[in-house]
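Missing here: one protein chain of the complex. Every other protein chain is in place.
Presenting subunit A:
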Amino acid sequence: MNLPVLKAADFASDQDVRWCPGCGDYSILAQMKKVLPELGVPREKTVFISGIGCSSRFPYYMNTYGMHSIHGRAPTFATGLKSTRPDLMVWVITGDGDALSIGGNHFIHCLRRNLDINIVLFNNRIYGLTKGQYSPTSTEGQVTKSTPMGSIDHPLHPLSVALAAEATFVARSIDAHVKHLGETLKRAAEHKGTSLVEVYQNCNVFNDGAMAYAQERKQRAENVVELEHGKPLIFGTNNDKAVRLVGNHLEVVNVADVPADDLLIHDEKEMNPSIQMMLARMRYPEMPEPIGVLRAVEGVATYNEQINDQVTLAKQKKGEGDLQALFNSGDTWEVA
């Protein structure tokens, strides 16, 4: 059968996109539209569910099924939908405030249940929609509308949280690094289980340049290391730096100074998340920040599979439910 080949444009809804000019959200939207046709899932089988925030307007712009829900709760709507409709491909679109502040609880529980959905977390380290208050990922000391003397909160790191919840797929990408972003989204979609992709997203209105060290092409090579399964963590403008494990911490070395065997080889398939957690804790400016897939483990049962398997098993064991038989079971009596 010849299925019509869809293009990125086919995934665009008829609604005007209303983000601020220059917002990183545009690039993520563009990559999503580009990747979806490659997945071969029909538009009507694709659902975007978001919470509240600038990023959460995303579903309105996609010509798929979608739901713009309430603040922080998108993973829970996805749980109900995917548990009852495992045939659908479900994406959760969320922001750092949405996922980690008001929705922190649901974020953790969704990951630990390993529901087969994809979460894309737009991290701009600020509240955009409510006009510039600090968020759980804002850096310590960050001056914002609600922290004139600097934030005193210690930031939360989404990848660390996800690994602590033993998420089966954990990755990071960058709005401006479009090719990498597209590939990462694609891998997330292909993963069975909850996949989390944190995307560094520039809010050019309230937090412009907060992650320029990673976003700008020139700085990126020095400050970011692209992870590849089975490969050493080499980075730098001249590919001259690498990361190695010494004792129980990671350090940066010059490739030329150490034997190749000493370099840390990335293993995204390792079930024990300890080293992956070390990667998640590499932070600018002390360390290069990893992008790509930190963890992608297979063979962990998904929530939606299991909830449906129990139904199938119960039907096999007890037979399809019979109302009249249920009503008449146990102690009954006749009134003549």
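One rule holds in what follows: a residue touches a chain if its C-beta (ideal position, glycine included) is under 8 Å from a C-beta of that chain, and two chains touch if they have at least 3 such contacts; residues count from 1.
The rule is short, and it goes like this: contacts and distances are computed from a predicted model.
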Choose one: "3-isopropylmalate dehydratase large subunit", "sn-glycerol-3-phosphate transport system permease protein UgpE", "2-oxoglutarate oxidoreductase subunit KorA" or "Acyl-CoA reductase-like NAD-dependent aldehyde dehydrogenase". The correct choice is the protein name in UniProt for the chain not shown.
"2-oxoglutarate oxidoreductase subunit KorA"
Among A:M32, A:C54 or A:A78, single out the residue that touches the unshown chain.
A:A78
Which of A:Y26, A:Y60 or A:Y284 touches the missing chain? It is A:Y60
If the hidden chain were put back, which of A:P42, A:G141 or A:G209 would touch it?
A:P42
Hidden partner chain, touching residue among A:S146, A:N239 or A:Q310
A:Q310
Mind pulling the subunit A residues that touch the left-out chain?
13, 15, 42-45, 47-49, 52, 59-60, 62-70, 73, 76-85, 87-88, 105-106, 109, 307-308, 310-311, 313-315, 317-321, 323-324, 326-328, 330-336
